Structure formats: structure tokens, C-alpha cells
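Have a look at this one.
Only one protein chain is missing from this complex, and each of the others stays in its spot.
Let's turn to chain A:
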Amino acid sequence: MSDDIFITAERIEGADDGPLAGRTVAVKDNISTAGVRTTCGSKMLEDYVPPYDATVVERLKEAGATIVGKANMDEFGMGTTTETSHFGATDNPAAPGHVPGGSSGGSAAAVAAGEADLALGSDTGGSVRCPAAFCGVVGIKPTYGLVSRYGLVAYGNSLEQIGPFGETVADAAELLDVIAGSDDRDATTRQAPRASDGRTGDARETRETPLEAEENYADAATGDVDGLSIGVPTELLEGADEGVVETFWDAIADLEDRGAEYHQVSLPSVEHAVEAYYVIAMSEASSNLARFDGVRYGQSGGYDGNWNETFAKAREEGFGDEVKRRILLGTYALSAGYHDKYYKKAQDARAWVKQDFDEALAEADVLASPTMPVPPFELGESLDDPLQLYLADANTVPVNLADLPAISVPAGETDGLPVGLQLIGPAFGERRLIRAASALA
């Protein structure tokens, strides 16, 4: 194993037979594997061995996949570069000397380096799509509720979904087929509404014919984009790196050559998506990470002094900078006197973003943007200024706020560095995204 792709390299054999028999999968280290250490990239959980499997891991095993290791990640999923991992930074196999993106950087790197055929990551604000773009592979962020989060160590649970990586769209879709579906251990999972089911009352969902809504995700990877209508949100191109924008338009031209057409759309709400995302994610993190007390599990703060003192000591020693920063800012945003100023306004912004996407998707089959506004940073380049790093998530976080599905697919390169194209679809419109993206990879 090279380049710190895996935190723990261990083979977990699946069933003898199944749709993923003979395929290897890397699993992000915040997804629980029974009997195999799951650290979340944190010193806090350095020795934590889950007593049970996440639902997605159970499904991988049943499908015959072989898990080859627990992939490196930003600590607790907090980062855009995989450099906040307690276990060291992962190098980018597609662009050595650069970051693989985050927070699922190890998962994307595993696929890019050929260490695994497929991988699972988690995407709270772009953590599957960003490393897919930076490593030149495909990553899917599913509709909120399509994939069970049971056994995923929570960070921002109203935003995050487990998502697949593959070298091609068809590969990633095949893994999505295995992990998607409702789970009685995660009450936020939902059945995709059936197109023939009038109850949904939602015009955008009736665009899928009943036949389309029943086929496998992998079968949707036909590459057929004839007649596809693509909306390009102007706001998601503003401020992006010039080489990234050029590569993006080349990919759109490629889709046009195959019969797609594009038009510009405007999403005024996305100007506030990054603020809203970070307020909500940090607030949820401050609550979710309260369980790490060094008593039931985690780094112990020792046994001198009272509970609060040893709890605070365990957390000082166990958490890295970015995790502390987000817990503190989340605590601040939820504290008396500030709740209405930050958290409530962030929820308003979230509703506004959803509304904007609904309107744009009423006029287009999919929306397209560069996945990341910049090419991969050099290792060590970006760590000093957290705010600048948060701004790099501008194109991915609106999708999580709106609970929608999106895919990042390789679009080409700028100065030898991978550029990803992001396609965004309506809720449960994964097949449409897979069909469109498969025209490119």
C-alpha cells in the first residue's frame, strides 16, 4: 500500500456469489466494519473497533464484494483535502504532489491508483464529488434518503449520504445498485417515488417513465444524451479558475455534439449556500460529536477530576484543529442569543436553495457546473486559512442543502490536473444523471 490511501488495510471477504463477486471495494473509515478498526481519521477513535457492520457494508458482503481496506479521510469528514487526517495526508495518484480532495480522499485515491475497483465515501458538502474530481474518477452523491446511514459515524446527519466511486459511471452505478434502498434501521431512508404514483404530486418526478424508474442504475449508463436539456447556473461559473471553466465548456460541447442542448439558468440563492452549509453542518457536528467522551469509547481523559474536566481533556487530546474549530463554531451558532442570527437564517437559506433548484430543474433535465472551482491544491498549500478552504465548496454544498442527487465525472484536464464536471438532478433522478454522465466516462 502506498501514499497513505488506507488507514487499515485488511481484507474482508464477502459472499461467494453476487453482483459484485470478484470486485474489490475500499470503504471510507467512517463507515463501520464489524471487528475492523474504524477511526474516522481521528486520534479520538484510533483504537475503536465497531461491534457491528453498517448497512452498506452488510450489502457489500451479501453482493460478494471483497473489502480491501478502510480508506483515509479528513478527520470526521471535515475537510476538502484529506490533510486533516490524524494518520497523514494521502497523495493524489492522478496528480502526485497534490491533494486527492476531501473528505473521502483515500476512497477516490484507491480507485485512481487501482488499489480497489470501487470505493465508498460519504458526502456531507461535496466529500464524494470533490475527491472524484481531483482524482479523475467518478463519484455519486445520492438523493438524501436513498442510501442508509446506519453505521456511518455521524457528522452532519441532515446533509450526508454514503456514495459510490468507480473508474467509470457504469462502475459507480453498479455499486449504487447494491447499496441503495430503504432500511428499517435508518428512518430517514425513503423509497424512490414511483412515476406512476400520483401521490407525489411533483411534476419533476413524472419526467421519469415507469420503465425508467424500475431499471437498475447500471443499466441507465447508456451514454444516450440525445435531447437532454442541460441548465448551466451562471453563479457556479463565476470566480472559477479559467482553465477549469474552459475544460468545463469543452465537456458541454462534447455533450452538445451528441445531441444535448444547454441554456443558462440563474440560482440567486447559491450565493449564500456556503454560509448556510457551514452553519448547519457545524451545528450538527457540535451535537453529533458530543458522544466522544472517552468513557464509552474514544480517547480517555484520565480519571482525575470531575466528568466535565476529564471530558474536556479527552477532547483536547483526541480532536484535531478542524474538528475543534467546527465544534466550537457550531456551539457558538446554537448558543443563546445567536440561534436566530445564524442557525435560523441558515435554515431559511436552505429552503431558498431548494426552491431555486426546483425552479431550475422544471426547465432542464439536469444542471451542470464544474465540480470544484479550482484544480487540486498542492499538498500543504491550503491549510492555513479555513475560510478560503470553505469557499472551495461553493459548487457542491448547494446540492446537499437541497437533498438532491449529483454526480462528478472526469471532464478533462487543465495544466495536467484533473477537472470534474458535476451534474445535478431532481430528487431520485439518479438514472437520469447516470445516463447523461456516462456519455463522458
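Everything below uses one rule, namely that a residue touches a chain if its C-beta (ideal position, glycine included) is under 8 Å from a C-beta of that chain, and two chains touch if they have at least 3 such contacts; residues count from 1.
Assume contacts and distances are computed from a predicted model.
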Candidate names "Aspartyl/glutamyl-tRNA(Asn/Gln) amidotransferase subunit C", "Ferredoxin", "glycerol-3-phosphate dehydrogenase" or "Succinate--CoA ligase [ADP-forming] subunit beta"; UniProt protein name, chain not shown: "Aspartyl/glutamyl-tRNA(Asn/Gln) amidotransferase subunit C"
Selected residue (touches chain absent from view) among A:Ile5, A:Ala112 or A:Ala349: A:Ala349
Touching residue (missing chain; options A:Ile31, A:Ala65, A:Ile230 or A:Ala333): A:Ala333
Sole residue of A:Glu215, A:Asp257, A:Glu316 or A:Glu359 that reaches the chain not shown, by the stated touch rule: A:Glu316
Touching residue (missing chain; options A:Gly294, A:Pro373 or A:Gly429): A:Gly294
Residue ranges of chain A at the interface with the undisplayed chain: 47-49, 51-52, 184, 187-188, 269, 272, 275-276, 278-279, 286, 290, 293-313, 315-316, 319, 321, 324-325, 327-329, 331-333, 335, 341-342, 345-349, 351-352, 355, 386-387, 390
